[in-house]
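Note that one protein chain is taken out, while the other chains of the complex remain in position.
Letters A and B name the chains as they come in the text, with residue numbers starting at 1 for each one.
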Amino acid sequence: MSIPNQHKISAQHVNVWYGAKKAIDDVSLDFGSDHVTSLIGPSGCGKSTFLRTLNRMNDTIPAAKVEGDITLDGEDIYAPEMDVVQLRARVGMVFQKPNPFPKSIFENVAYGPRIHGLAGNKTQLGEIVERSLRRAGLWDEVKDRLTDSGTALSGGQQQRLCIARAIAVDPEVILMDEPCSALDPIATAKIEELIHELKGRYAIVIVTHNMQQAARVSQRTAFFHLGTLIEYGATSDIFTNPRQERTKDYITGRYG
Amino acid sequence: MNDHTVKAFDADIGQLRGLIAQMGGMAEHAIAGAMEALRRHDLEGAQLIIAGDKKLDALELEVEQLAVRIIALRAPLADDLREVVAALKIAGVIERIGDYAKNIAKRVPSIDSHGEIEPLSVLPAMSALAVRMVHDALDAFAARDADAAVEVCQRDREVDDFYNSLFRVLVTHMMENPRTIGQVTQLLFIAKNLERVGDHATNIAEMIYYAATGTHMVERDRGTLLSLTE
């Protein structure tokens, strides 16, 4: 089901087990670097699990076991010589619940560049922080209070702060796990607009329960069901003319 | 086809289909009624047809409102979306068919059926064919039957052929009886209207095909229509 493109991340025959339970069953998906891909599907279908295999966040779950080939620019990310820390810097992640560190706004964004030594001095660090916040569309709202706690921001601002934090380390891919599920429609619209602006600069993979959102922000959509990939294709096709009966039933609200 | 989890969605779609079916029935009756009035030179009947077109317009408005409401409230996707959009367009097309019926009815007074215009006897057959097409198209819509829709499209050729032969006959008739040119021209327009009804039935079938399959029907050979300018 691959789409001919320049693949940034390529996953081939991926299986994931949680203990004895198979969460992902033989999924093959490729993500290009110039578009947004959304993963949709009912709860528990494995889309978040799959997302987390792409930057090895599943490593933190002791019972999780990943099989198959996942490559980033042709490098096997599960190879023993792959450095997980570096991988996660290259494949950033934004989570469902906005999770800024309980530190200042500046420190939140500066944390990544600091631990990776991306800035030579204070001025450079300040530039990185400003650029990231600008890119996340948050600069104008927080430029006068960079020393305030990141947790004092509104939910939508917190989520944009998390995006700024993710892009501060110059990732090549950004994974978003239901980034708007805790936000109101205005904040959601701002995040979606942001995703539009980030498109092309980063390969973006977004998991969402909101099909309208998938339709709005992504160019490619993959539908997961019970751990398997049912359908993958151009978003406009999936939402107007899905090929698989199960996809159609899900997106038209006939599921279950 | 499973039901929607939200039952009211099914109810809305059902209502939309009901309205389309009702409009289709009315349009069929209007065409048939107008042709009947023409055959019997029934001026009162023609007047009824003309008045009845208002109802069709009202129904089209109702379909439009319902479709907009469904799009706004239910955010339909995939086949639901295609069906709602198709219904919206079909309503417009049926309204146009109603306009043709009205147009035919308006010409009734200017055609004297007692005059010996022999081709007049062919028109009801042509009209029956066009009405049949509309009817089958709407059946296909009700059944979401893409094959039936394709079949309707293929029948458009027959209506076109009817028109072409009628065209020749009427032109010949006019040349032979210059006295009847006025009336025969009216007949020519009616034939043209019926031919357009056939085209619109084809359009409906194409939309049904798209709604049912998600792909557009392969462009078929429309044949050539004869016209006065040739």
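Following the convention adopted for this analysis, a residue touches a chain if its C-beta (ideal position, glycine included) is under 8 Å from a C-beta of that chain, and two chains touch if they have at least 3 such contacts.
In this text, contacts and distances are computed from a predicted model.
Visitor: Please identify the absent chain by the protein name in its UniProt record; candidates are "Phosphate transport system permease protein PstA", "Cation:proton antiporter", "Gluconate 2-dehydrogenase subunit 3 family protein" or "Lrp/AsnC family transcriptional regulator".
Guide: Matching "Phosphate transport system permease protein PstA", "Cation:proton antiporter", "Gluconate 2-dehydrogenase subunit 3 family protein" or "Lrp/AsnC family transcriptional regulator" to the record, the invisible chain is "Phosphate transport system permease protein PstA".
Visitor: List the shown chains that the missing chain touches in the full complex.
Guide: A
Visitor: Which of these, A:Cys162, A:Cys180, A:Ile238 or A:Ile251, touches the one chain of the complex that we don't see?
Guide: Checking the options A:Cys162, A:Cys180, A:Ile238 or A:Ile251, the one contacting the hidden chain is A:Cys162.
Visitor: Of A:Ile77, A:Met93 or A:Val217, which residue touches the hidden chain?
Guide: A:Met93
Visitor: In terms of residues, what is the contact footprint of the unshown chain on chain A?
Guide: Residues 55, 57, 60, 62, 85-89, 92-95, 97, 99-102, 111-112, 115-116, 151, 162, 165-166, 168-169 of chain A touch the chain absent from view.
One rule holds in what follows: only the chains that are shown with their structure count from here on.
Visitor: Using mean C-alpha positions as chain centres, tell me how far chain A is from chain B in Å, no decimals.
Guide: Inter-chain centre distance comes to 51 Å.
Visitor: Provide the residue numbers of chain A that touch chain B in the complex, in ascending order.
Guide: These residues of chain A touch chain B: 211-212, 215, 239-242, 247-249, 251-256.
Visitor: How about chain B: which of its residues touch chain A in the complex?
Guide: 1-6, 9, 74-82, 213-215
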